[in-house]
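Sharing a structure here in structure tokens format.
Note that one protein chain is taken out, while the other chains of the complex remain in position.
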Amino acid sequence: MRSTEALGPDVCLLRPIEETGRGFYITAGILLLGVLWGVLAYGSQLSRGLGVTGLNQPVSWGFYVTNFVFFIGISHAGTLISAILRMAQAEWRRPITRMAEVITVLVLFIGAGNILLDLGRPDRALNVLSYGRYQSPLLWDATSISAYLTASLLYLYLPLIPDIAILRDHSTRHHFLYATLALGWAGTERQIRVLNRAIAVMAVLVIPVAISVHTVVSFVFSMTLQPGWHSTIFGPYFVVGAIFSGIAALIIFMVIFRRAYRLENYLKPIHFQYLGFLLLTMSFLWFYFTFAEYITAYYGSVPEEMKVFWAKFTGDYALFFWSMAICNFAVPMTLLGIPRFRTITGILIASISVCVGMWLERFIIIVPTLSHPRLPLEPGSYLPSPVEWGLMVGCFSLFGLLYMFFSKIFPIISIWEIREGREVSLREVEDRVRSYLPGEQGEDIAAEGVPR
Amino acid sequence: MKERAQTPGGVRAAQLAILVLIWIFILGIISWIVGLLRLSLQLGDIPSASIGISLVAIPVFLLLLGVANYVFWGLRSAGSGEATSAPAEAERRHER
Partner (left out) sequence: MARWGMVIDLDRCTACGACVIACKAENNIPFVGPEESARGHTINWMDLIPGEEHEEGSSAMPRPCLHCDDPPCTKVCPVYATYSTPEGIVAQIFARCIGCRFCMAACPYTVKSFNWFDYRQDGLLGAARNPDVSTRPAGVVEKCTFCHHRLQRARERARAEKRPFRAEEYLPACAETCPSEAIFFGDLADPNSRVARLRRSPRARALLPELGTKPKVVYLAREERHEID
């Protein structure tokens, strides 16, 4: 049993695992109640049928599909931060990667779960395995989400191994679990090489897989002929929206964990600033795509499209549409664009606003189109029932609960990456920057060593 | 200098069990994809869609299986060599 002094200052990252305060139990209790509501709601749906929801003909998709798209969208948090920033060698990612990767894994389970919640016959869900048709976008979803789930689980686990080894050596609880999952990690040079190589491969692999996931989710809508859905922009639009909402969700949880586990030394204002800049960029990008989508519809003035268009702009869904615009663009632009407001609190408010706005965006995409079918029928309407609210609350509660449990078993900030940053990267970055600068006193530039 | 971690038999068995589960899971997904491909060929139901998706998805899953195995066996064998700490090694490398 090694002494904790070898860990240095990072030993405080093990504290949430060692000690559990009252706040944890209270929060867990509340979330458990939310999950219970969800379970009861689903029970009533299972026993009686989907008629307990507010769904009808023509609006046969509602909250469940909205939540499906929303949760799968949030999964892009992990990929962006972990994989892309790792490939860009952005050192500021180090305290954030673990949180982001956990969000991805959890949110994929819950997102895919929402599709199961939406099925009229969940007892026949295995028919997708026996009789699946690859012409159907739902099968593309099933395949790519399976791939992404596997990849992101692996991508979460690999950098976790050295941290698990620390827990194996320093912690008194869960010893068997840690010893098993640590895979005999001893920090040897060869092991580090193996792990770094594997992580590098995964970082490259997980990005196209992630992009494919949200693209095929968008294809569920864009491959139909319905007005407002049959648009070529949907693939990139959904990916941008996913990254957008993913960053916002990540920021929210960073703030929560920073406060709950007193991680102010690790999650510093600079991390929030950089993520805030990314969020602002994505807000502009989201606005650009949204603008392009609606101006094209408006300019073309195809009658069925305009029915949906006006329903969103001035009709039944105007409140949701304009709230979405304010939450996704006006609020982030103000709070993140003006330096005075770009504090951690301001960034948090902007992130909450974006999460709400992006949920509304999914809703706005799905329901108005369904309620204005092409045939000259009366427009439909949709009012979610307590069952749907219950399942939504249950999903969010389950997500929070699982996230909290994770943080009680594994360090929520990657100790290994922090130490690597402190002990190795400082020198690497210095060497890298030196290699960018011109050589001194007429040295042959080709002879300049490339940094390791 | 860190000591080499103990790996009692139960832990090694659990680790192997996890690897076996990963193999079963990924091979299961691949056999599912192949099954759907065969079904679509048998029914003549847009086989091009199944072929296209199989060509992309199966290599991805095989790659994931490969990475998992690489890490599992790589860490196992590399751990039986000299055990030093990463920062100490990096220090030595840099000084050379």
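We just call them A and B in the order they show up, numbering each chain from 1.
Keep in mind that, in the parts below, a residue touches a chain if its C-beta (ideal position, glycine included) is under 8 Å from a C-beta of that chain, and two chains touch if they have at least 3 such contacts.
Nothing here was measured: the structure is a model prediction, and the numbers come from that model.
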item: Option from A:S60, A:S323 or A:S425 whose C-beta touches the chain left out; value: A:S60
item: Identified contact with the non-displayed chain, of A:R15, A:H175 or A:R374; value: A:R374
item: Touching residues (missing chain, whole complex) on chain A; value: 48-51, 55-61, 115, 118-122, 124-125, 127-128, 131-133, 135-139, 142, 220, 223-226, 303, 370, 373-377, 380-381
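Basically, only the chains that are shown with their structure count from here on.
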item: Centre-of-Cα separation between chain B and chain A, whole angstrom; value: 24
item: Chain B to chain A touching residues, read off their complex; value: 2, 4-8, 10-11, 14-15, 18, 25-26, 29, 32-33, 35-37, 39-40, 45-46, 49-50, 52-53, 57, 60-61, 63-64, 67-68, 70-72, 74-76, 78-79, 81-87, 89-90, 93-94
item: Chain B partner contacts - residues on chain A that touch it in the complex; value: 2, 6, 129-135, 139-140, 143-144, 146-147, 150-151, 154, 158, 161, 165, 168-169, 176, 179-195, 197-198, 201-202, 205, 209, 419-420, 423-424, 427, 452
